[in-house]
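Yeah, one chain of the complex is gone here, protein chain that is, but the others are all in their spots.
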Amino acid sequence: ATTFAGRSISAEINPANLPPNEPAWGKQLGHGVVEQPYGLPSTFEKQVVRRTVPWLTADSIASISMTPLQDLKGIITPNGLVFERYHGGVPQINPDEHRLILHGLVERPLIFTMEDLMRFPSVSEIKFIECPANGGMEWKGAQMEALQFTHGMLSCCEWTGVPLRVLLEEAGVKPEGKWILAEGADGAHMSRSIPLEKALEDTLVVYAQNGEMLRPEQGYPLRLLNPGWEGNTSIKWLRRLEVGDQPWYHREETSKYTDLMPDGRARKFTFVQETNSVITSPCPEKPLVKPGFVEIEGLAWSGRGKIKHVDISFDGGVSWVPAKLKGLVLDKALTRFSLVTKWTGQPWLLQSRSVDETGYVQPTLSQLREVRGGNSIYHKNSIHTWKVAPTGEVTNVQIT
Amino acid sequence: ATTFAGRSISAEINPANLPPNEPAWGKQLGHGVVEQPYGLPSTFEKQVVRRTVPWLTADSIASISMTPLQDLKGIITPNGLVFERYHGGVPQINPDEHRLILHGLVERPLIFTMEDLMRFPSVSEIKFIECPANGGMEWKGAQMEALQFTHGMLSCCEWTGVPLRVLLEEAGVKPEGKWILAEGADGAHMSRSIPLEKALEDTLVVYAQNGEMLRPEQGYPLRLLNPGWEGNTSIKWLRRLEVGDQPWYHREETSKYTDLMPDGRARKFTFVQETNSVITSPCPEKPLVKPGFVEIEGLAWSGRGKIKHVDISFDGGVSWVPAKLKGLVLDKALTRFSLVTKWTGQPWLLQSRSVDETGYVQPTLSQLREVRGGNSIYHKNSIHTWKVAPTGEVTNVQIT
Amino acid sequence: IMGAFSHAEPLGLGETATEEQIAGWDIDIRPDGKGLPEGRGTIEAGEALYEERCATCHGLFGEGEGRWPVLAGGQGTLKDERPTKTVGSYWPYASTLYDYIRRAMPFTAPRSLSDQQVYDVTAYVLYLNEIVEEDFVLTKESLAGIEMPNKDNFFVDPRPDVKNTRCMDKCADPKKLMIAGTLKGITPVGHFVEGADAPAASHDAQMEKEREE
Partner (left out) sequence: IMGAFSHAEPLGLGETATEEQIAGWDIDIRPDGKGLPEGRGTIEAGEALYEERCATCHGLFGEGEGRWPVLAGGQGTLKDERPTKTVGSYWPYASTLYDYIRRAMPFTAPRSLSDQQVYDVTAYVLYLNEIVEEDFVLTKESLAGIEMPNKDNFFVDPRPDVKNTRCMDKCADPKKLMIAGTLKGITPVGHFVEGADAPAASHDAQMEKEREE
């Protein structure tokens, strides 16, 4: 058995299981119900897992793993495959012992149990979460020969929780209140300053993802969700919200998550994930296997709202064709695009370019580099190029 | 530790983990990334599982398990909790050895590998699947003291696959073609006759659910999906589609899945799941715990399209108040409704009543029984009643 | 450079299925006999086979062992409080029996019978249901000719069959509401209420529970 495109291709397909024969699984019974009270993927899908890039971080505890976008369909990321990012490992929190304190410039400081929070009227929204470092390894040059590593710090779930606005109303924000410090219960006690404006607009305090309680890696039992903003602001294992009159300038908004410019100055509070897109099929993990009909597919998203258009180029950005947006086109959610065409072995320089509802057009790499240089780490949302060889092989290249 | 509302309430909450103290998980590091390449729920969520009613079936292999609706949020059912229903157990199919044959009254009989099918332009749609026997234990009287058992043969996922219409176009249906036999590769070789009209309208041949490949229990690697129709028609482990000029009258559309009327005659091809709804909070597993503010929540769905209204009664159907539809309201998908109110210990006879976009109003139990008697097994979509006691306890009652 | 195109033409995915490939999987039978292979089923051969391969579950006379399905009897019960739906009392077509046994029975060894064996045992189950006589020979032709007792009693779904209205107030007389509670002791337990003699929520746990008692 060799491996190809993420799946082992058994040199031996057993002809006894092919028609006209009755395959083995048609001649016997399978396992019964509740054999797996909580189900798992097929053992034939073992290769569909989160992966990390070990050289990025000193160890696995303050680290990141990526979602296998190359294997995903639709716009929902199944919970088992949502990318991981944390700074003190995944805490094992007893939800009965978890508390959220809301205090600072409020009329009534409050403390909530999980039960209290789940009694509030809930909202459920499909939103992407993206690490602002997504693609950040590629500021200076193409480094990663895999979609999972170039774009996999990205997931999209249906999140359920309470609008932070509702909790703030319950506590009564004083007129001087302008910023909110959100803090985690994990060993890193991750903290970020969130402008009150965002909190009142669409921030959620979330306890469920894709229908079930949050996964431990995503903040069980409670996290913040700042739709469209850099993932790092969506504090996991949320235990404290303090209202203040100015930002805190903590480590994660000074030392990290600031964007260093070529002139040595740095941008702060770079919250929004601007529109981005990538072709997910084909990609290095999913090369073209046969000439003929092919559906080019990919994902687009914007922290500023809905996706309006996606265009595709086959020639490295010289000419463009509009793609079709498929399925649901939701605010700050992954949006799938598609273009059907034919491939007869011609080389391609494949690109996608998204436009969001504000009219902002996903920039070229040259445009971004021109303003931001090569050391800003975060928010690299430039047009991405896959080179398709006449063999169908797909590699990661950069065009300037 | 006693159990209540589905979760063990540790008699001992450890005060060392409550503020002002730093809890144990804040003083140590948790596990690192990719410790679970494919993640799982928190160990504190062990009670959120599929369950079965053993006395319903002779054994667990031709049986059913139910989704824990009482614990779910939003409209997506996570893959691990999608209800199971099958007649020959769950086959373990090697996807490289799986084939779909499309033949009969077509111009070009075709055979597809999974790779072939996944090359077709895909569509992704959020749709519910419901077993037509959902609630069927309750035709003659209230039997089940749990939402999971009264309504849990119901799930809703984002499904990805190819419209059956596209495959039929590829093969070229002959003018005499009117019905399609769909058949599974499992030990039961489950088969159903589907009218060509439905196939051309919205039937999908599906290989993914909630972003990842189908779970074994849901037909890995391939199933049919007839949106809004009884789940049994959405043949799992799909291996064969034959186009014919008349239905086949197989076991699953004669002996089973026909609805026996009081006059001894039986309805056949009762495909549609008419609109239905149920209050999921409170429910027997999630009683009211404290007086005060309470959000009544529930799910509504219709096999004929979108949900238009849901009303709630607190007095067993004498008077009704409109509920709010929350979040996405999609065609043939679960739709969540909500009504915020106060509970001060008064007894309630809680009901929900849905109306779909065709104007059809969910019927009362008396209305259904009057026409259908008590032996039709399937399609019991009548208004359901929860009795809320002054203690907050919720029990299942029937009102006529 | 190749742009987008709309696919009115076939996409050319998949291969032509050969007659041989189809033949092996094309197992379905229709009421008109379409799909039936060659063969001759006799009650005698069917009886031997049935007793060896079917009776442990379905009972010597089709009466069903334990909770396994009943296959015979029940005629005239369809209007009863508890109808017995069997091949003889309920099924509209004999073809369904051949089809189902061929695709799914015996339960633990699906597709293990030859086409001839399916003829034999189908004939025998029909005989158990008093639909055919002892000397009946089941063939392609004779099967399609069998008239099942209940065949005329199926009709196409007439729903919507009830019409509720969206009444908002005074929709019922509160004094006349009849409220019936739940049967006790049959809801599976082990997860949200402690139950004495109620079943557990899985077959395995239930067997465990019964062993312990």
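We just call them A, B and C in the order they show up, numbering each chain from 1.
Quick note on the criterion: a contact is a pair of C-beta atoms (placed from the backbone, for glycine too) under 8 Å apart; a residue touches a chain by one contact, two chains touch by 3 or more.
Everything numeric in this text was worked out from a predicted model, so none of it was measured.
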Displayed partners of the chain not shown (whole complex): A, B
Per the touch definition above, residue among A:20, A:136 or A:244 touching the missing chain: A:244
Selected from A:18, A:200 or A:272 as touching the chain missing from the view: A:272
Residues in chain A touching the chain absent from view: 3-6, 47, 49, 51-55, 57-63, 87-88, 101-103, 108-113, 116-117, 119-121, 141-146, 149, 169-170, 172, 181, 183, 187-189, 191, 239-240, 242, 244, 246, 248-251, 254-255, 258-260, 262-272, 274, 284-285, 309, 311, 315-321, 349, 353, 355, 360-364, 367-368, 370-372, 374-375, 379, 385, 387, 395-400
Residues from chain B at the interface with the omitted partner, ascending: 18-22, 26-29, 32-34, 37, 292-293, 312, 314-315, 319, 321-323, 339-344, 346
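Definition applied: only the chains that are shown with their structure count from here on.
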Touch-based graph of the chains, sorted into line, ring, star, complete or other: complete
Furthest chain, CA centroid comparison against chain C: A
Whole-Å gap separating chain B and chain C, where each centre is the average of the chain's CA atoms: 22
Whole-Å gap separating chain A and chain B, where each centre is the average of the chain's CA atoms: 28
Between chain A and chain C, centroid-to-centroid distance (C-alpha), Å: 46
Contacts with 2+ other chains: residues of chain B: 49, 51-52, 59-61, 63, 88, 101, 111, 119-121, 187, 189
Multi-chain contact residues (two or more partners), chain C: 7, 11, 13, 17, 21-22, 25, 107, 110-111, 201-204
